[in-house]
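Attaching a single structure in structure tokens format; questions to follow.
Removed from the display is one protein chain of the complex; every other protein chain stays in position.
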Amino acid sequence: MSGLDPAKKWFRCSDRERAAFEAGIKMGSVYHQYVGAPVNASNVEALERAIEAGVRVQPFVDDVRVRIDRSKIRAKRGAPYKYYSVTGDMLDVWVRVKYADAVAECAMAYVPELRYPLMRVVDLREG
Amino acid sequence: MSGLDPAKKWFRCSDRERAAFEAGIKMGSVYHQYVGAPVNASNVEALERAIEAGVRVQPFVDDVRVRIDRSKIRAKRGAPYKYYSVTGDMLDVWVRVKYADAVAECAMAYVPELRYPLMRVVDLREG
Amino acid sequence: MSGLDPAKKWFRCSDRERAAFEAGIKMGSVYHQYVGAPVNASNVEALERAIEAGVRVQPFVDDVRVRIDRSKIRAKRGAPYKYYSVTGDMLDVWVRVKYADAVAECAMAYVPELRYPLMRVVDLREG
Partner (left out) sequence: MSGLDPAKKWFRCSDRERAAFEAGIKMGSVYHQYVGAPVNASNVEALERAIEAGVRVQPFVDDVRVRIDRSKIRAKRGAPYKYYSVTGDMLDVWVRVKYADAVAECAMAYVPELRYPLMRVVDLREG
């Protein structure tokens, strides 16, 4: 794959570090593109699939899974204002990036201990 | 419908003007939520359907149609960088809002004469 | 001013309705552009001023005020994760739009009774 990367010459890092960098880009892009989007039970699945499809078109993505926490978008009273905006703490995202022989798996999930939607590297290996 | 609007007391305008205001909100929200999203031929339809579904959960929306201009996301050379970000001039959006007896139809489309993705009221009527 | 609007011919509504529509666009754009942005005490004022400046460049805006609720971005423990993302319920926005002789004032603020960041028309008048 890296033989096919016409941008490789502009990077000053190893393939593993590149995989980590690319993984970080995908995490940041999901969060900042879709936080704020309107969501309730009726469109949550279409939104999850669209976010996944949008990640897949980005460079070096091998696989992706997006889940929005249903417990946080439960039916609300007071129609017509019965929906939510996506927030970081609703998002459960997993992405696998491959760059040459390096494979980075990263994830985003809310960590109650930190009160923070943590983006992290869950695995980084060669081949 | 307006009998069902628990927020009506906070507005100082007619039902027609309210319909126009609500229509404007939806136009602004589509543009500023989804511009920047990654798109190419493989995910364009999932994205269009997700944008539509996201508009439908918002208040007073009766119908919506979103189309992303395929001629602007044509296959690009230079994998793996062969995708685009949604821009305003790709978006073709039509939304119908109903508030009480007022119906506002609005649209967004790129206007070459203005070099601008114009959001406009295409029809506003009572019942 | 409307004499100066080269797009007027594409609208099917009165000047008052147009002012309401334009006001709605600005509300939707502030919400969906800036929700998700990183914020804490150190950058909140720069962000408020930048949001205001971004509204001012949009068509027919006469005045704008943006305030992010400080009580919702209070110092957090657990450096380096001690910041927030902008959410709708932090935003307090007021915009005045003028279109020809019509003046629309609109506002966004969280309404506890609705548990919703309501965008509303607070005044709409001629001249």
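Just so it is clear, A, B and C label the chains in written order, and each chain counts residues from 1 on its own.
By our rule, contacts are C-beta pairs under 8 Å (C-beta built on N, C-alpha and C of every residue); 3 or more make two chains touch, one makes a residue touch a chain.
What you are looking at is a predicted structure, and each value in this text was computed from that prediction instead of being measured.
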*Which shown chains does the hidden chain touch?*
A, B, C
*asked:* Which candidate, A:27, A:44, A:73 or A:90, sits in contact with the chain we can't see?
replied: A:27
*In the full complex, which residues of subunit C touch the absent chain?*
1, 4-7, 29, 33, 36-40, 42-43, 46-47, 49-50, 53-60, 78-81, 83
_Residues in subunit B touching the chain absent from view_ = 31-32, 35-37, 76, 78, 81, 85, 87-88, 114-116, 118
_Touch list for subunit A against the chain that is not drawn_ = 6-7, 10-13, 16-18, 20-29, 31-33, 104, 106, 111, 113-114, 116, 118-124
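Keep this in mind: only the chains that are shown with their structure count from here on.
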*By number of C-beta contact pairs, the top two chains*: B-C
*asked:* Can you work out the whole-Å distance between the CA centroids of subunit B and subunit C?
replied: 18
_Centre distance in Å when subunit A and subunit C are each reduced to the mean of their C-alpha atoms_ = 28
*Please set out, as single numbers or ranges, the residues of subunit C touching at least two other chains.*
31-32, 114, 116, 118
